[in-house]
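Apart from one protein chain that is not included, each protein chain of the complex appears where it belongs.
Going in written order, the chains are labelled A and B, and every chain counts its residues from 1.
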Amino acid sequence: MATLELRNVNKSYGSGLPDTLKNIELKIDSGEFLILVGPSGCGKSTLMNCIAGLEQISGGAILVDDADISGMSPKDRDIAMVFQSYALYPTMNVRDNIAFGLKIRKMPAAAIDEEVARVSRLLQIEHLLGRKPGQLSGGQQQRVAMGRALARRPKIYLFDEPLSNLDAKLRVEMRTEIKLMHQRLKTTTVYVTHDQIEAMTLGDKVAVMKDGLIQQFGTPQQIYNDPANLFVASFIGSPPMNFIPLRLQRREGRLQALLDSGQARCELPLGLSEAGLEDRDVILGIRPEQISLAPTEANGLPGIRAEVQITEPTGPDLLVFVTLNQTKVCCRLAPDIPARVGDSLTLQFDPARVLLFDAASGERLGVVGSPPASTGKVAQFKGR
Amino acid sequence: MTTAIAQRRATPLDALQRWLPKLVLAPSMLIVLVGFYGYILWTFVLSFTNSSFMPSYKWVGLAQYARLMDNDRWWVASKNLLVFGGLFIAISLVVGVLLAVLLDQRIRREGFIRTIYLYPMALSMIVTGTAWKWLLNPGLGLDKLLRDWGWEGFRFDWLVDPDRVVYCLVIAAVWQASGFVMALFLAGLRGVDSSIVRAAQVDGASLPTIYLRIVLPSLRPVFFSALMILAHIAIKSFDLVAAMTAGGPGYSSDLPAMFMYSFTFSRGQMGMGSASAILMLGAILSILVPYLYSELRGKRHD
Partner (left out) sequence: MTRASLHPARIAIYATLLAACALYLIPLLVMLLTSFKTPEDIRAGNLLSWPEVVTGIGWIKAWDTVGGYFWNSVKITVPAVLISTLLGALNGYVLSMWRFRGSQLFFGLLLFGCFLPFQTVLLPASFTLGKLGLASTTTGLVLVHIVYGLAFTTLFFRNYYCSVPEALVRAARLDGAGFFTIFGRILLPMSVPIIMVCLIWQFTQIWNDFLFGVVFASGDAQPITVALNNLVNTSTGVKEYNVDMAAAMIAGLPTLLVYVLAGKYFLRGLTAGAVKG
């Protein structure tokens, strides 16, 4: 397995058009699983095509095991790809599909048969070897596509939204299988998805992309707990983070946020004291699961009384929507809490988990509460 | 951290692969540029020269075009094109649409019937012309048949009547091409969203009304496709005239394509012939360009 490094990679499609990829810097170690996640048009598929050599980069370098492969054609890069549409050769049966790349590389027939056998056993598709792709279900085609990639034993595996065409249940199953396979085979993998659940569950490292830039690169936990900007914070997490626009107040030299639910007010102390912050429009970010029902005995955490406007029981949780500072706020509570529309609940916040963002630039302002986990690059705060 | 960066050199074979698509396309590109556009330009140039039996490159300005305008036969040919083209397109459209609508009514053996309507398209216009020339033969053809069947004194000599011979061309051409119009519209009708028809039925509309007011208007793109292709066939009509009438009697059934051939290759008037070819191109462009323009504009509105 190989290391992959992207150094200052740029891609543009011509003068006059904005760059599709801007200054991409990434590094993953051998055996790591990197997720590229972002909305449509963010450039993740383009980046993947560049790594594969299907498109040429305009600047920078792509290094595999410290060797620059930027000038090589796709077939020499020793990279295999699993496509969203599976891209199986329709006129060949499953066996020939898997063997195609090996035949081109002039592998001896006996070795090819061994590889096909190994891979089909691994993916449990032995019984499908004689069938044509048109006779397979979506999930089966998916496995064959993976088998085709595995048979090549490449240095790097690329997955381009492989689960998007599957139904929800199958998607969850295949997700687990991919994770298991990665644990077994320890393959260096780059995986593109727009689904943030896949990003969180599958990746060792995650790169969140928008408009051709990497907004943040780190472990899933870092991305989740320590988003670098508004976009990353809003993109990861379901239900999404609550954003409350407000202005900070300075009281006795310390900054605090004033929350108003219409029924009550609450002053949320923040651990920042930088000068000038109270003059800026800021956005307070707090995740739904970080808002809880205040316990009967006071525990020192700030709380506020608010009227329940919508309830959404999801089974494992109860989502309760209230209004704070004229903004709809989602709270994730335990499912057995008796809350109905119109009831008033006292909600409490953990100020240590509250995040602050600059309203104009979207960048994260300092870190509120405990410092973030230190390793990994929480780099490129260039979001906008 | 800067470890030694090894770079695999691109081999000449890689460069070849990158150039291969362009190389493969190149001969065809050349053929098209020369054989299509280059030759059109050449003809265009010739139309401004005084070429007759052999090409010459002596510039005479618009003289050949002037001679065309003065040429009675060219006027006859042009007028014939309008009459022939207009009737041919109109009748083919009506017949084709009618047959398509009828066939759309869940007919048994629809495929078989369709095959019969369409088979004339598989024939050469020469064969069609030959067949209809015989069918409309004054004295032995249609009129003899009807006389034998009891219609005493029926005469049909349109084929030799200078004023009516063009209609014979129309009959043969409609016979050949209406099946094609039918096929186009049948395909279009099959693509119509059946829920629209059902909504109209629920609203109480009768079937003819539904076809006239809802279904056929929605097939405007098919209309235009058919129109374009029929117009194209009409303007290029040469085989049919050659076989049926050879432009006769005299030159009363001449068409521009026939004129061009005759003047260029039989009468040694290459300059005039080239001019007539360019005018034919102009005629096609005058239909094509507005059509393309409206297509593009339409797309922008979507």
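Definition applied: a contact is a pair of C-beta atoms (placed from the backbone, for glycine too) under 8 Å apart; a residue touches a chain by one contact, two chains touch by 3 or more.
Since we're looking at a predicted model, the values are computed, not measured.
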Residue among B:W158, B:Y211 or B:Y261 touching the omitted chain: B:Y261
Residue of A:Q56, A:S85, A:Q263 or A:T314 touching the missing chain in the full complex: A:S85
Touch list for chain B against the chain that is not drawn: 17, 20-22, 24-25, 27-29, 31-33, 35-40, 42-43, 46, 55, 98-99, 102-103, 105-107, 113, 115-128, 130-135, 137, 140-142, 144-145, 147-148, 175, 179-180, 183-184, 187, 224-226, 228-229, 232, 235-236, 238-239, 242-243, 246, 256-257, 260-261, 264-265, 270, 273-274, 276-278, 280-281, 284, 288, 291, 295
Sites on chain A contacted by the missing partner chain, in the whole complex: 49, 52, 54, 74-75, 79-81, 83-91, 100-101, 104-105, 148, 152
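By our rule, only the chains that are shown with their structure count from here on.
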Cα-centroid distance, chain A relative to chain B, in whole angstrom: 57
